[in-house]
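With one protein chain held back, the other chains of the complex are shown just where they sit.
Chain lettering (A, B and C) follows the sequence in which the chains are written, and residue indices restart at 1 in each chain.
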Amino acid sequence: MQTITTNLVQNTIKRRPANSHKGDYGRVMLIGGNDQFGGAIIMAATAAVYSGAGLVTVATAPSNFASLHARLPEAMIVDYRATTTLLALLPKMDVVVIGPGLGTDVVAQGCLTAALSTLQAPQRLVIDGSALTLLAADPQALPDLPIVVTPHQMEWQRLSGIPIAEQTPAANQRAQQKLGVVAVVKAHHTTVYTDQQAWRNPGGTPAMATGGMGDTLAGMVGGFVAQFTDFTNAILSAVYLHSAIADDLARTRYVVLPTQISAALPAYMHRMSVAQD
Amino acid sequence: MQTITTNLVQNTIKRRPANSHKGDYGRVMLIGGNDQFGGAIIMAATAAVYSGAGLVTVATAPSNFASLHARLPEAMIVDYRATTTLLALLPKMDVVVIGPGLGTDVVAQGCLTAALSTLQAPQRLVIDGSALTLLAADPQALPDLPIVVTPHQMEWQRLSGIPIAEQTPAANQRAQQKLGVVAVVKAHHTTVYTDQQAWRNPGGTPAMATGGMGDTLAGMVGGFVAQFTDFTNAILSAVYLHSAIADDLARTRYVVLPTQISAALPAYMHRMSVAQD
Amino acid sequence: MQTITTNLVQNTIKRRPANSHKGDYGRVMLIGGNDQFGGAIIMAATAAVYSGAGLVTVATAPSNFASLHARLPEAMIVDYRATTTLLALLPKMDVVVIGPGLGTDVVAQGCLTAALSTLQAPQRLVIDGSALTLLAADPQALPDLPIVVTPHQMEWQRLSGIPIAEQTPAANQRAQQKLGVVAVVKAHHTTVYTDQQAWRNPGGTPAMATGGMGDTLAGMVGGFVAQFTDFTNAILSAVYLHSAIADDLARTRYVVLPTQISAALPAYMHRMSVAQD
Partner (left out) sequence: MQTITTNLVQNTIKRRPANSHKGDYGRVMLIGGNDQFGGAIIMAATAAVYSGAGLVTVATAPSNFASLHARLPEAMIVDYRATTTLLALLPKMDVVVIGPGLGTDVVAQGCLTAALSTLQAPQRLVIDGSALTLLAADPQALPDLPIVVTPHQMEWQRLSGIPIAEQTPAANQRAQQKLGVVAVVKAHHTTVYTDQQAWRNPGGTPAMATGGMGDTLAGMVGGFVAQFTDFTNAILSAVYLHSAIADDLARTRYVVLPTQISAALPAYMHRMSVAQD
């Protein structure tokens, strides 16, 4: 297993070419946030915007509209129950993130089905949170496009069938190959499994042990794969920077809040992009 | 009566073990916030999140959903009138804080009954604000689990039957023993009564004399008892830090707002956790 | 005409006695904010809270509930159309501020009538904005208690009958004596008229020429008369500090936003309170 290096991240987060525009940095849709878990999609969308995604649309429950715009006017909003609208918008997206705070009810199932049945390569898909639970409960064929799943250990158990205690690198790698997707297995030291290789994230602090960290990572992964061409390196860079920022902030904080990581993203990404000047 | 010391707080707020996760820092539910007093539960929940509770759920009136999420996406939300949902969630919690802005109507009574009839050791319960008024008006058997009440002097009068002018340490101690709960009697210098001992909080400033301070303390107590094993020391540490931060902020402010204390919590807790390195 | 001095303000904003509580700093109700002008009451309430009022309640249109709490959880909220609730709460207040964003419809008239018919000395009343327009259109007997009006020049014309061009100190003073209230006539250099004397505010900057400044002043006046015993000096201190802070902020800003003044209040009030140590 290789360790993700600062160098890999610096080679991924490149300086933007001068004559580029928001279309070059991706159209990202995040789907999630039911009445109970609206904060999750707010945090995920915040991470996507602050990581530099060009255009961000959030499909969520109407009860989250006001709070989402109050925090993040940069995002556009659609009702996640409006299937026709969703089906019209999905083909226009470069990246879809589904799952943060989505829940597992019939609306959630409808959203997941809409995404899985509509998206086509070269569109990219990030599956997180409740969408993984739905997928584990009702396994279905995944479309043939770059997909990354971001389970914590219990969600990975549900998805891969491997009990937490048996989630060794070798077992995880076999499950990844069966699923055919990049798997980000979140733990104290997160591991990432691709077809080629397994990666270990060097960072991570117990100050991150608070609700919303995973939602923020999912949003970052969405924002990164929307901007950086190499799918694996984009994912690895998001995983790395998420905990590297937290490690830094934890030097002076007992707990690091997810939105503090997002707020720090533009400065950290800038530093990575100029490190090799 | 003993004085709470910095040393006690430093011994309570320990460095987090590296390989820990949000489940280790507690599931906390805060119940309160009717249509009129929604700010109280927002401030309490903010204090719980910023003190490092692992997962925070707020049961409140729907009129508070948007403002709560706009300020605190880290919290999950349920309708405090949805009794079935509440009864399903309560057994999963490590700590319940009931009272900030709860009011005393039939919904409030239903919430209090749900909490008192459902919770079991080793769950922990913080009773604050209107929930104390309800309890005083209609005394009922408290469940056998670690409970802390956080009355101001008038609420303590209602609950203990001791008029404010007669709230001496000795009288308060006798009332505590009758009630069988830890009592945090809020005043210029707050006193804390346990079965073993009475404690005096050294801090406190008139810059704290503004609405929401008590709600913030209740949320901190909830967050602290969710993380730190020793129930009494967790409570004493929350009481101490709440006013110690306010004392510091008041060096440059005529009035200290409750949310400013919450915002400062992660840094102050960090300092406590590393003081003895 | 005398000029308000820093010394007067320093003698008014005294250090708080150590053993005081929020009841000592006043219960303030602010009434205003219809569907169109909700921001006005949000800004006024913010100023009242940040100036140190003990407990702040806002009576406003329900469309403003979520945004008010999202910005200011410290405030309590009631529906300004709920006459019975208003009539029950008004007698419990120390200070009432009526007018910011109130509008002039039948609900607004009902609120003004409720305030004028209910309040009694030693309660104090601040009349601002649309409430002044209502009063000018339908003059009615004012209750016998300390009242301050805070018109801009056009509102003062409506209220006093003096055309703007003829608003000389002498004319204003005569109108003040006829009305029997303290009059704060807002202009580049605001003037304040009491039974005893006329005062000129030395501060003021064109960077304050933006919507919401008057609402912020009304909230500050409410907060100050709730805390400081001398009615006139409390008003003069609010007027002085409102523009003194703006003058300072304008050293580096082309426009000063009203909420920036409120945010700076606790620090400026602290400096005033310790200046004579």
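Details
Here, contacts are C-beta pairs under 8 Å (C-beta built on N, C-alpha and C of every residue); 3 or more make two chains touch, one makes a residue touch a chain.
If you're wondering where the values come from, they're calculated on a predicted model, not measured in any experiment.
Only one of A:Ala121, A:Ala165 or A:Ala267 touches the absent chain when the whole complex is considered: A:Ala267. When the whole complex is considered, the residue among A:Ile13, A:Cys111 or A:Val255 that touches the unshown chain is A:Ile13.
Only one of C:Asn64, C:Gln167 or C:Ser273 touches the absent chain when the whole complex is considered: C:Asn64. Against the chain not displayed here, chain C makes contact via residues 35-40, 42-43, 46, 63-64, 66-68, 70-71, 187-188, 205-207, 209-213, 250, 252-259. Seen from chain A, the chain kept out of the figure touches residues 13, 16-22, 24-25, 49-56, 65-70, 72-78, 265-267, 269-270, 272-273.
Criterion: only the chains that are shown with their structure count from here on.
The most distant chain from chain C is A, comparing centres defined as mean Cα coordinates. Distance between chain centres (mean CA atoms), chain A to chain C: 48 Å.
Chain centres here are Cα averages; for chain B and chain C they lie 34 Å apart.
Residue positions 66-68, 70 of chain B are each in touch with at least two other chains.
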